[in-house]
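A single protein chain has been removed from this complex, and every other one stays in its place.
Right, chain A next:
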Amino acid sequence: MIFSIKRSFAIFQKDYKDVSKNLYVTVSVLMPLALAALWGMDGIDNINIHYMLFNMTLCMVAAYVQCCLIAEEKEKNTLRGLMLSPASTMDILVGKSLLSFIATFIILVACAFLQDYKPENLLVISLAMALSTIFYIGLGTVLGLVTKSVMEASVIILPFIGFFSFGSFLTVLAESFPILKVTEYLPNLQLIEIANKVHSGASLSDVWFNLAVIFASIVVIFAIAIVVFRKRMMD
């Protein structure tokens, strides 16, 4: 697959200009910050609570913003213009993801700062957060491609926000319903596991399996995104 940095960057630049005038993006970006500020003031120091907010940020910023950006392109018929241009599938997907990635990174750092969360191993946590962000962007891309409008995208994302933000409750249910044990491999729970291990002094070599699970989720979600994207290239 051919990749052009110039074309991807052009799409990113366009999104950057466009999104700065976009109300739903501003609102969804501010919500995790408000919660982080609130929890920071309360002095909450619990890894699971911190990561519930981080997972929510990943859903609200990485997945939701990405979902809306893609859905809006579909709604306004601008995605077809990109598809008919010489930009490859990779150029478009990378270009469309850059803004969500950067925005998520900034909000995650700001949330950590506001909650006064200082990870014991910044490298491992940064790597886990970066991989998680990519996964959620992939999720947002798929949801944006299957919806027809921003309104529809805003609705379809809600169960995913709930599922991935409060997913740790599923592990409790798994004791009664063993089939739910599979949810332990979800990227949000892997991220919490990494955070707990790091909190107990684990290094990169101790969390490689969890990182590999998140990476595998990325491969799966982007494979789906590429298939759906190519289907959307034609009526």
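By our rule, a residue touches a chain if its C-beta (ideal position, glycine included) is under 8 Å from a C-beta of that chain, and two chains touch if they have at least 3 such contacts; residues count from 1.
Here, contacts and distances are computed from a predicted model.
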item	value
Protein name, per the UniProt record, of whichever chain is missing from view ("ABC transporter ATP-binding protein", "NADH-quinone oxidoreductase subunit L", "asparagine synthase (glutamine-hydrolyzing)" or "cysteine desulfurase")	"ABC transporter ATP-binding protein"
Contact with the hidden chain (one of A:T26, A:N48 or A:T78)	A:T78
Where the unshown chain meets chain A, residue by residue	2, 6-7, 9-11, 13-14, 17-18, 21-22, 76-78, 80-82, 84-88, 233-235
